[in-house]
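Input: a single structure, listed below in structure tokens.
With one protein chain removed, the remaining protein chains of the complex are shown where they sit.
The first chain written gets the first letter, and so on, giving A, B and C; residue counts start at 1 in each chain.
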Amino acid sequence: MAVVDYQTEPRPAEIASGDLNINDFAIIVATPNGSGSQTANNTLLRAFFNMGIPVTGKNLFPSNIKGLPTWYSIRLSKDGYQARRHKKDILVAMNPATAQDDLKDLEPGGVCLYPNDSRMELARTDITYYPMPVKELVKNSGVGVDLRDYIANMVYVGVLAHLLGIEIAQIESALSKHFKGKAKAIQVNMGVVNAAVEWSQANLQTPCQFRCEPMAQTAGKLMLDGNTAAALGAVFGGVTVAAWYPITPSTSVIDGLNDYLPRLRMDPETGQPNYAVIQAEDELAAIGMVLGAGWAGARAMTSTSGPGLSLMAEFAGFSYFAEVPAVIWDVMRMGPSTGMPTRTSQGDILSAYFLSHGDTQQVCLLPGSVIECFEFGYLAFDFAERLQTLIIVLSDLDLGMNQWMSDTFEYPEQPLDRGKVLHAEDLKQIESWGRYRDVDGDGIAYRTLPGTNHPNAAYFTRGSGHNADAKYTERSDEWMENLDRLAKKFQTARTILPKPLEMNHENATAGLISYGSNDPAVIEALDRLREQKVNVAYQRIRALPFAAEVGDFLAKYERVYVVENNYNGQMAQLLRMEYPAYAARVVALANCDGLPLTARWITEAVVEQEG
Amino acid sequence: MAVVDYQTEPRPAEIASGDLNINDFAIIVATPNGSGSQTANNTLLRAFFNMGIPVTGKNLFPSNIKGLPTWYSIRLSKDGYQARRHKKDILVAMNPATAQDDLKDLEPGGVCLYPNDSRMELARTDITYYPMPVKELVKNSGVGVDLRDYIANMVYVGVLAHLLGIEIAQIESALSKHFKGKAKAIQVNMGVVNAAVEWSQANLQTPCQFRCEPMAQTAGKLMLDGNTAAALGAVFGGVTVAAWYPITPSTSVIDGLNDYLPRLRMDPETGQPNYAVIQAEDELAAIGMVLGAGWAGARAMTSTSGPGLSLMAEFAGFSYFAEVPAVIWDVMRMGPSTGMPTRTSQGDILSAYFLSHGDTQQVCLLPGSVIECFEFGYLAFDFAERLQTLIIVLSDLDLGMNQWMSDTFEYPEQPLDRGKVLHAEDLKQIESWGRYRDVDGDGIAYRTLPGTNHPNAAYFTRGSGHNADAKYTERSDEWMENLDRLAKKFQTARTILPKPLEMNHENATAGLISYGSNDPAVIEALDRLREQKVNVAYQRIRALPFAAEVGDFLAKYERVYVVENNYNGQMAQLLRMEYPAYAARVVALANCDGLPLTARWITEAVVEQEG
Amino acid sequence: MATTKAPVAKPKINLLGFEQAEYKGGPSTLCPGCGHDSISSRIVSVCFELGIQPYQMAKFSGIGCSSKTPAYFLGRSHGFNSVHGRMPSVATGALVANRNLVGLAVSGDGDTGSIGLGQFKHMVRRNVPMIYIIENNGVYGLTKGQFSATADIGQKLKYAGLNELPPIDLCTEAIIGGCTFVARSFAGDPKQVEALLKAAFSHRGMAVIDIISPCVTFNNNEDSTKSYAYGKEHEERLHDMTFVPAREEITVDYAEGEVKPVTMHDGSTVILKKLENAYDPTNRLEALTRLEEARANQEFITGLIYVKPEGAPTIHDMVHMTDQPLTQLPDSKLRPSREALTSVLQDLL
Partner (left out) sequence: MATTKAPVAKPKINLLGFEQAEYKGGPSTLCPGCGHDSISSRIVSVCFELGIQPYQMAKFSGIGCSSKTPAYFLGRSHGFNSVHGRMPSVATGALVANRNLVGLAVSGDGDTGSIGLGQFKHMVRRNVPMIYIIENNGVYGLTKGQFSATADIGQKLKYAGLNELPPIDLCTEAIIGGCTFVARSFAGDPKQVEALLKAAFSHRGMAVIDIISPCVTFNNNEDSTKSYAYGKEHEERLHDMTFVPAREEITVDYAEGEVKPVTMHDGSTVILKKLENAYDPTNRLEALTRLEEARANQEFITGLIYVKPEGAPTIHDMVHMTDQPLTQLPDSKLRPSREALTSVLQDLL
């Protein structure tokens, strides 16, 4: 391969003498959407992972199929931090349209790689630039014209491999995983990588201050997104009916089901599916199917995002009042209305909790990691059937669609909780039965399933007023009795849902509450705060309605920061509402720019008030 | 007319000697639904009204067309109280199916009229019973068989006229109004009334302790329901497009439009309607039409109730975010899901305020009287166009469908507020224009209407991310700028919406907040409380988001009772949420049994804590 | 001393040993004379006569007077009175969850034709195997008399005024949507309603029966095509129908060529006695044409308008689900093994 022209790197002196940064930096790859950078980015991510370095990957993509800007960021963190980094260290500027802005987001002393034919203005002088001969390397690769655009991205993989010291074997193994062992594809891509490495070795002699070195921090860990974990959880939770309508960023929950169900849930006897996944005509139909199936006794779920959640409001109230188990995975995205469908946010907290008219309140789960996506994937069904009501799992785009490093998943130790169901044999034992009688004092009544072979099994399910025996009523006393029981059931929910998790700092002077995908940023921020001698105790809420522990935590601190990724500080609002005695302690720290929260933002926001 | 058999009245001695009650009692008429008692009840109501006695009428009807129990209650109150009375004084027991229960709801010393062929058990001994020869009187009336069921109800009108001393001329005038002067109908009905009076005169000599006497308290007052008032308000507010889907108890808002629009809004030039009322195929379509019309520049509205409101959630968020004026009259009814569709409640406060996903918050109006239904009927359009957003007017079944005595309506003094609209002439004057630019610093931008004859008029309305110039964006900075402006606009709303009204008691030791149709019960309760030396100041909230005065009121009292007609104490929750500093003062007094609140319940609830 | 007791007449029982009472529901709260009540009675007798296991039946409805009726029949069967216009999705979910359930849905013209048109059409498309009855009265009964989407154009109602919108023909909609059993009948024609219902129970796939069912309170004026008087006067049966269950021998006796027997999927037979025309309900294009003509000429045709006797693949076929109802799978089939988890996690390491 011919050594190509090489443009001088404008490298300021002070950086040249800077310290080496090992395994603690963030890379951002900017490309136009649809240009096939996914393979390259996944390969990098995997290679780092294979080297044992804690790493996460986040995709920032437009609501568009081809052409608009997209970014992929990879964060290496020897300390295991997984949150978004505010600024990046290394930019791979494959998209001239955004290059100028992208440059601004680099930390001083950062590095920028770019195709040498891109006419980007090298505006910053505190950056090291590496022009890459992308065109030439691709041309020389011998790959057909139709594939060239795709493999062009492998050039930066090779250059980065050289600069950062990524093990070539790990790149190869990552590619092999990506292409599921298809030799031809691996070979073509490795060809370009190797060529880029060779070129770099020949042309880029100055050592780069960012280096990766093997660690042992990823052994036994998984790398995946929350939606896939959720799907896997649902599969192990015995989902039998999934009805859905496509919507970003929830679609990959169903994609996950369609991946894993055929593999894991074919009937051993008939070889046929032990499940049904139905694409509905819209979200009203999807939730309707889920309610029908849940009523019939299936473990049924849907997944959606904000606009779909809004469309499900009427049926959500039906589920609450007629007490039909159902599960909605709401993978939250940005904004009122259509908003920014490919940006993350936690803006559906209030609308989910109060989903539907007329004194409805819904049970919500708030997974904060891919492990919890897996666990809540099956637990959601247990809660839905135990409580005989809708469970809304509030995940978000960041947790759901980005790549997270995770401890491995434990096999669920508890058997499925199918809740209070009377079968024909049970009915034979008991004298009388009323669908909405509070026999056990926990507000949860017994139900029967259609098709139960007993003359007393049947009852009539309705969203209108009914008494304890499921008969139609418009009587105030019967109505009140039923509402009181529903309220009692809601109290029961508080006691059985996942408890909040706490990290208490000795000498904590304030508390911090957060939830969901903010967890990694908070954990990192707590370390930064401690460095600044600000000691804050942390509680992560995992379910609504609040467990008693939430009140206990509020009771302990005079100031409690509620960190969340939405505009109105919705969890803070809920806390004030539910804990009037402590309402004044609640300090909302809310941010809503479409991006995951960063430790830096949280740290600064807390220090401003606490420091 | 033959004097018919007369059954002895079991009249306990202690009551016989009781005081006379003049113009201060409540009558309840119990009938099976669809038995045509409406004419009789309206006649009674009108007759009292014509006699100058303050009176209200409430219809308690089932979700059924014929057969299920229905009740009509008429309250005479010389002091002008209009709230529901907890117990009743006079029962007209036309429905054997409920007679036993109905009897229980009488005050001791009450009176019960019943058809003498009804085999009702006269269970209570502290009641005076009057059997009425309904069958006989009707048979002798000479009315054809097909109409007998209907006019049978006129018997109790006649008997009551005799017992209570209702002026026959006023009954006749009421019937004349009811039948719009149709002589035949008036005559047939008066025939039965007169026969019943004659029979009573002959047979019921013991004077009744309940009497009505002419007063002068209704001169110049109106008698109507809130939905009709709302419709009239909308007509005078210039509604041009109303799209709706039938649902109890909101349907009569549209009925009102269909009554008044043809009378008041035919084009003087073409003689054709200056409006369009469209029955949509469902609520999603209704609100969609309203948004389309509002966007085009029409004053557009819909009316609905809980289930419909839930279905409108997605579009509601669109209106908020794309800033399209729209008006929803949500006439609230009881319950989660279908609930009790013909019972009143105020259960949609939270779901309306947070209607839609993703950080949406909606502007709501809370009319508390028929006058306010009229006023908010036109003001809602002013606010919708001024604020360029959805206005949800939260009325309820009690206010909307029951008959209230009201001061007369004033003609709106302010001209229509069409908000910030740039016409072709304006565009000629200005250099550049951006649909979402905050020119005036109030968060409200300028809009143009389709069809504006200027090359710069057009812009593209979307629910997805847009910048100040209405161009598509996914940029965090532009997104945040827009959300900040929307938040500012929401703050502006606080300053222009109807302020809360206050009734301050000197030496008040506590505050009381309420809203909507609870007002009459609260006013009455305040008098009762004062009698018990409990002095409470009262603020009635009329809009969301809260005006500054709400916070001021909370600041003043250590305990503030929030009285409302729903299960979860939703306004109390909102107050705690919005005023953390005072959250602990908020005491929720919520009741939710399907019936309007009573002064007695409020009084007792406050005394229990305050007394 | 022995006395001879008069023998108590044994109540009639069906094949399953059930009395007709077992198929009844609660007392109706509809207006006396409402067409819907007579359809409820038809459902009771047909289910009794056919010997359908009531515990295996599932009733579905939306909201409306019509949608209330499942409370008034089959009290031994579970029922789901859902929300307005969205019952099709609920029924779909339930019948996918438990494929053994025998589904029977009752809806109104408003519930199906106005708010529910989208879900109805998509349910037809999915061919959810069940009977779907529309109790069609041209108005919204429960909300007191507004026009529904099936109301006649040019009709006047006291309350609702003049209707200027053309009616939707739900039979045409069903056929176009691929439904393989589409019928129309009249609540005042009990014999035909029963024959159609019986045939529908034998159909493989979704069976739509649009029954004109007068609303005596809001739409029973003689000039309304949805009134008893109009129906009685104008009903034009496409054929006389007799249903012969698979287990019975066909004994009906007709002259050669006069009848058309249609053998259903389960071996039962519908015998159609040709009337004025030689209508062939197995020809989709003919069915559409006949409906289109009836529309143009304002005829009120009733009978089995279209049937594909062998049915068509149902949603159960399309999702290829296992034979055991999903709701009856044991937990061991619901949760894959510990090893399965280990194996899938391997890919994510």
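Convention: a contact is a pair of C-beta atoms (placed from the backbone, for glycine too) under 8 Å apart; a residue touches a chain by one contact, two chains touch by 3 or more.
All values reported here derive from a predicted model rather than from experimental measurement.
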Requested in this report: List the shown chains that the missing chain touches in the full complex.
Outcome: A, B, C
Report summary line: Across B:Leu122, B:Leu147, B:Ala296 or B:Ala468, the one contacting the chain not displayed is B:Ala296
**Report entry** Sole contact to the chain not displayed, among B:Arg124, B:Arg462 or B:Arg494
**Finding:** B:Arg462
Requested in this report: Looking beyond the chains shown, say which of C:Glu236, C:Glu292 or C:Asp347 touches the absent one.
Outcome: C:Glu292
Query raised in the report: Of the residues B:Ser305, B:Thr448 or B:Asn482, which one touches the chain left out of the display?
Result: B:Thr448
Report summary line: Contacts from chain B to the absent chain lie at residues 220-224, 232, 235-238, 240-241, 243, 260, 263-265, 267-270, 272-278, 280-282, 284-300, 314-315, 318, 378, 408-409, 411-412, 415-416, 418, 448-455, 457-464, 471-472
Query raised in the report: What residue numbers in chain A mark contact with the hidden partner chain?
Result: 34, 63-68, 245-248, 251, 258, 279, 281-282, 307, 337-338
**Report entry** Touch list for chain C against the chain that is not drawn
**Finding:** 114-119, 121-122, 125-126, 149, 164-166, 168-169, 172-173, 176-178, 284-285, 288-289, 292-293, 313, 317-318
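Note that only the chains that are shown with their structure count from here on.
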Report summary line: So, in whole Å, the Cα centroid of chain B is separated from that of chain C by 40
Query - Mean-CA-position distance for chain B and chain A (Å) - result: 45
Report summary line: chain A residues touching 2+ other chains are 314, 318, 462-464
**Report entry** In chain C, residues with contacts to at least two other chains
**Finding:** 83
